[in-house]
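Note sheet for the following structure.
One protein chain is absent from this view; the other protein chains keep their places.
== chain A ==
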Amino acid sequence: MSAIVLLLLGLGGMAAGYLFYSRFIADRIYRLDPNYRTPAHEYEDGVDFVPTNRYVLWGHHFTSVAGAAPIVGPAIAVIWGWLPAFIWVVFGTIFFAGVHDSGALWASVRNRAKSVGALTGEVVGRRARTVFMIVIFLVLLMVNAVFGVVIAKLLINNPGAVVPVWGAIAVALVIGQLIYRRIIGLGVVSVVGVIALYSLIYVGPKVPIALPEQVMGLSASASWILLLFAYAAIASLLPVWMLLQPRDYINGLQLFVGLILLYGAVLIGNPTVVAPMINDNVPAGTPSLLPLLFVTIACGAISGFHGLVASGTSSKQLNKETDARFVGYFGAVGEGSLALAAIIAATAGFATLADWEAVYTAFGKGSLTAFVDGGATILAGGTGMDVGVAATLLTVMAALFAGTTMDTGLRLQRYIFQEWGEIYHQKWLTRPLPATLLAVASCLLLAFGAGGADGSGGLLIWPLFGTTNQLLAGLTLLVITIMLVRRGRPAIYTLAPLVFLLVMTLFALLIQLKSFYDKQDWFLLGLDVVVLVAALLVTLECAAALKKAFREPVEQA
């Protein structure tokens, strides 16, 4: 099977989804109105509410939702063969993610640009809002723990990437100062920044850095995890303009450069997909495809995190309501194309089937490492780049994405702790430092609790992360569905994905519960029970709220 065919089929399918299905959803279901006065105009204040060019807004939306998660999920899920992952990513993007993301934008724009959290409270009920907060906290906790483990693995796998990955932070710090103090303009800064970053990537493999195997009784992996969290804690306490903003900008550039390079290399080199279409020979202990596929790939097919971005920031800047289709739906298509690139890298980047099987020896293996190694082979074959440099380039890209998610995630977790401190009158908890330390401690507990002293098994919680992310998406879909029902419009296009997600999520949690019990892994079993309780609460909320909504008379056409 040629990778070009896979690429064209996937991109073609998602493009058709954007051209036809999203038009249908926007015109007939959400009925986006070009004359509706969006909150960006209604409450324009030059700070939060600013009507923004739709291409720029799409750029943000896309780069904020696309990170390491749409790479990790597909790169794990190809263990069942390339076809299931491919179908779920393409159809998920068309019928789930696009509808969910543009719907979240629409729902927020029609409700004074409120966030999904606030909307859940208003549209569904106060109890649902509490559940929402808990689910968000679980999502952040798991994503931070997993990404810490994943970056540590990447740095050990490719010691040549250590210099550019940490060097990129220095580059970002300098860029941040240059722009904030208006020393030079953005154009020059971008060119200089990109040159600096790529020089580091070129130099990196020549000066590999590996941590000693044991430092004070800690393995190299554990030391990296601790270092990464120390970094993320400091980064999340710094003012955003200093590090987060320039890093986000560099990541955005990297995302486009990386995607163009990878797709270009596939088109030039035409690698062969060596992984089986459907893997009959999965390693022992691999859970069944149904339902685990649907929680292993969350970002890239549908992800609740998008709803947070769409309703948190994008909806306040939407110039016209009809832009929701381009920004929301096409943003999801962008993320789908990143997931597709990850599938191709992790299935076509190996010389033979035996090589591929040597990487995918157990469930949770492969992931970012397979993406980096496979992608590097494709890049080297297509562009003639040195394999070491190509691997470093992809490692830096993946590590920067994951790192930015980590420090944003810690920042958000800190806000949640601070909010809890205020609700429960714990003055000490409302301060940034103790709240950050508590957030870091909870993530470390999870990373090491799930993975043992060296944190190597941390990827076991990946499907659990997927489940919580799907629960979040379920809550957003619930809000949209209720709004549609109240307006007397067909709700099936959001209700069907909602039901599918909830069924798969509950099913996956039960399957995993049994597997953790069989392995006598009490830590993960406990975590699974927590998520299961949250999932049941979400399901009950959905059932109650929908029953009520269908009984109520239609409010407006």
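Going forward, contacts are C-beta pairs under 8 Å (C-beta built on N, C-alpha and C of every residue); 3 or more make two chains touch, one makes a residue touch a chain; residues count from 1.
Convention: contacts and distances are computed from a predicted model.
From the set "Cell division ATP-binding protein FtsE", "Sugar ABC transporter permease", "NADH-quinone oxidoreductase subunit K" or "DNA helicase", the protein name that UniProt assigns to the chain left out of the figure is "DNA helicase".
Of the candidate positions A:V56, A:I195 or A:I492, contact with the unshown chain belongs to A:V56.
Of the options A:G187, A:P212 or A:P553, the residue whose C-beta touches the omitted chain is A:G187. Listed for chain A, the residues touching the missing chain in the whole complex are 46-48, 50, 52-53, 55-57, 59-60, 64, 179, 185-187, 190, 239-241, 244-245, 248-249, 252, 313, 317.
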